[in-house]
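The other protein chains are all here in position, but one chain of the complex has been omitted.
Let's turn to chain A:
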């Protein structure tokens, strides 16, 4: 089996596995990073969202062979228990999580979104940006509130 090298959350890793294994399975099974979740497995729900380079993508539809040399950021790389990312603080303060299954994917998607923002977004823009992340508890109102709060903080 080939050796595949890439960076996860700033750390260089190398895994020996078959190249058509999904990045999601490699993260969870080979690298023990179980923050990213599998839900639909076909790109519709966003639970497996990770950042490759500077763009959010679905790790369930990427094969590990495709990411040789790439830089990956997962939810484990967004803040830590000791030092939460301001975005995570906003989620806590707004109560923007229920069962929590979709939360890692949403945090990652929002992280990528906030990094590219150049002004405070409207509600509709936030909804559009997160249209690829489903929450089956349907806690969207608080999620959108939390994103709006985090976005505002970025510009004060």
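Everything that follows uses one rule, which is that a residue touches a chain if its C-beta (ideal position, glycine included) is under 8 Å from a C-beta of that chain, and two chains touch if they have at least 3 such contacts; residues count from 1.
FYI, contacts and distances are computed from a predicted model.
A.B. asks: For the complex's missing chain, which UniProt name, "Alpha-D-ribose 1-methylphosphonate 5-phosphate C-P lyase", "Xanthine dehydrogenase family protein subunit M", "Nitrite reductase (NADH) large subunit" or "Peptide ABC transporter permease"?
C.D. replies: For the chain missing from the view, the UniProt record says "Xanthine dehydrogenase family protein subunit M".
A.B. asks: Would you mind spotting which of A:63, A:117 or A:144 touches the chain that isn't drawn?
C.D. replies: A:63
A.B. asks: With the full complex in mind, choose from A:43, A:86 or A:100 the residue touching the hidden chain.
C.D. replies: The missing chain is touched by A:43.
A.B. asks: Go through chain A and note every residue touching the omitted chain.
C.D. replies: Counting over the whole complex, chain A touches the hidden chain at residues 18-22, 41-44, 46, 49, 55-58, 61-63, 65-66, 68, 109, 113, 128-133.
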